[in-house]
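The complex is shown incomplete by one protein chain, all other protein chains being positioned as in the whole.
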Amino acid sequence: MTQDSLYIIASVGLFGIGLYGVIAAPHILRKILAINIMSVGVFMLLVTSAKNVNSTPDPVLHAMVLTGIVVAIAGTALALFLAGKIHALSEASDEDSH
Amino acid sequence: MFQAPDFKNNSYENELPFATRVLCAIVIGALGFGLIAALILTENISSSLPAMVQQKLTQSGVQNPVTAVLLNFRSYDTLLEIGVLLTVAVAMLPNANFNSDINPDMPGGNRSSSHLVSVVNSAAGNPPLEAFLRWLIPMIIVMAGYMLWTGTALPGGAFQSGALLAGAGVLAQLSGRIQFCFTSTTAKLLLTISLITFVMVAIGVATTTGVVLQYPLELAAPLILLVESAATLSIAAILLLSYNTLATQVFESPSEHSTFEHSAFDNQPSDVTETSAPNETLQSQTAEDPKS
Partner (left out) sequence: MNFNIFIDGCLVIGILTLACLCLATKNLFTAIVLFVSLGLLIAIAWVRLDAPDLAIAEAAIGAGLTGALLLATWRQMRERAHGNADTPNKSGGENVSSP
């Protein structure tokens, strides 16, 4: 059980948990949380494959993951904003139907 | 198979049926086991990219390989990433023409200034936090500057220091004493300065070396520092704008009439210290339109 295999299990596990959460969670905030957990799993897989024992780790993959973290929070912010707007519209449509 | 997502009340009555969920879990579990087996049994193919980066590191102008990759070897990716951030910021700008209003219960929700940062007394504020922030915010600013500077040789860089500054802004807004208004001119300048700087640097070096985004060797370090500084300011502004919009916008549907006048946009001259006249008139004009 090397370190690499432990983190591979963790990354695939995170991705699977996130995917199940996106499908099965009822509330929209949970789905957004699950998408973030999926992205963390993917980043962990990238960083694990960037790790070398002898020399410095692969900087191209680190840069990719750094870009990914920043874009993930931007996407989460936009998703939360849209969720708030849809929330307001769905409440209005409920009031109209009364 | 997929129900509509629940937006209102975290209710578990619209959940997928138990059999469907178990089936999903089994399928995902099987795929996961297959992936784990495939990944563990695959041998690590050593790519030639790390060796290439190590060779050219002295020519890149910085000593940190991640910063060199981000801002020199793959600077096009960083340019596009900053474009993506700016797109998200534009989508979340507070818009005076929309039927969306400010929630005055949240700290920072009494926006009536044309400045980026203004001091306000909010009833939802937090005096101990405000007292703590008198010490903490200068330290955070110094730490962010240090992290920007040391990103050339040690772990650090533009994204980390931008995130630190955004965190400082979130804390300042939560203390109830400081509010941010992102429709001011300073805010628009801060949001766009990174993209402008990066594109100008990209085109500027093209006139010297002939290739877009290829820095001349002796100017690589100052150019990278210039682009990183602009990126820090922009990233901090964009992340702070996201928090500000999510925390203080009250989303109203088009069919509702707001129950109070747009008091956030009435200009009370005694409250704002220096006003720039074009901003004022523009805001009061756009505040009139949704009332019809």
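Note that the chains are named A and B in the order they appear, and that numbering of residues resets to 1 at the start of each chain.
We take it that a contact is a pair of C-beta atoms (placed from the backbone, for glycine too) under 8 Å apart; a residue touches a chain by one contact, two chains touch by 3 or more.
Fair warning: this is a prediction, and the values are worked out from it, not measured in the lab.
Peer 1: Which of B:Ala4, B:Ala19, B:Leu41 or B:Ala123 touches the chain that is not shown?
Peer 2: B:Ala123
Peer 1: Since one chain isn't shown, list which residues of subunit A touch it in the complete complex.
Peer 2: Answer for subunit A: residues 1-3, 6-7, 9-10, 13-14, 17-18, 20-21, 25, 27, 29-30, 32-34, 36-37, 40, 43-44, 47-48, 50-51, 57, 62, 65-66, 69-70, 72-73, 76-77, 80, 83-84, 87-88, 91 touch the chain left out.
Peer 1: Kindly note down the residues of subunit B that lie in touch with the hidden chain.
Peer 2: Counting only subunit B, the missing chain is touched by 7-10, 12, 64, 66, 101, 103-106, 109-110, 112-113, 118-124, 147, 155-157, 159-160, 163-164, 166-167, 170, 239, 242-243, 246-247, 249-252, 256, 259-260, 263, 268, 271-273.
Keep this in mind: only the chains that are shown with their structure count from here on.
Peer 1: Suppose each chain is reduced to the average of its Cα coordinates; what separation in Å results between subunit A and subunit B?
Peer 2: 17
Peer 1: What does subunit B use to touch subunit A in their complex?
Peer 2: 2-3, 5-8, 10-12, 14-16, 21, 24-25, 28-29, 31-32, 35-36, 39-40, 44, 46-47, 49-50, 53-54, 65-66, 68-70, 73-74, 77-78, 81, 84-85, 88, 91-92, 157, 159, 235, 238-239, 242, 245-246, 249, 251-256
Peer 1: Could you pull out which subunit A residues touch subunit B in their complex?
Peer 2: Of all residues in subunit A, those touching subunit B are 4-5, 8-9, 12-13, 15-16, 19-20, 23-24, 26-28, 31, 45, 49, 52, 55-60, 62-64, 66-67, 69-71, 73-75, 77-78, 80-81, 83-93, 95-96.
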